[in-house]
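What you see is the complex with one protein chain gone and the rest in place.
The block that comes next holds subunit A.
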Amino acid sequence: MSGSLGRVAAALLRWGRGAGGGGLRGPGVRAAGSGGGGSGSAEQLDALVKKDKVVVFLKGTPEQPQCGFSNAVVQILRLHGVRDYAAYNVLDDPQLRQGIKDYSNWPTIPQVYLDGEFVGGCDILLQMHQNGDLVEELKKLGIRSALLDEKKDQDSK
């Protein structure tokens, strides 16, 4: 099992232009803009991360990530069939970009929040994906990972 996941991981991080495009854009994905200005305050960010079950802060958008690590987050969510999530582009808003780092006390983007709680960046999400934790966390949120169905098909062969 770890073999194929390892290849997936390597592919995710191999960033190339156009690698993020052409992806399945779920109807629920929102590239929420900078909202109503001044989006860097702790209260506003707190509300933002709690508004949706899955919230990510990216460089770029799910359709056009502008960074390999942000792309990896988008692709992992796509693999699990998570379509309804809020995505905020920090490149659109310098206040948001700094504000979210202060809020989570985490120095880099992308940032992933599940159920209002900061989970980590791309490294952590990738490890959670590889060790099965992500499937579990999604399950707690009432989201059934697409990989469970895939695995079932494989097991039944």
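Criterion: a residue touches a chain if its C-beta (ideal position, glycine included) is under 8 Å from a C-beta of that chain, and two chains touch if they have at least 3 such contacts; residues count from 1.
Here is the rule we use: contacts and distances are computed from a predicted model.
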Protein name as given in UniProt for the chain not displayed, "Vacuolar protein sorting-associated protein 36", "Transmembrane emp24 domain-containing protein 7", "BolA-like protein 2" or "NUBP iron-sulfur cluster assembly factor 2, cytosolic": "BolA-like protein 2"
Contact partner of the left-out chain, one of A:S41, A:T108 or A:Q154: A:T108
Footprint left on subunit A by the chain that the document does not show: 67-69, 105-108, 118-124, 127-128
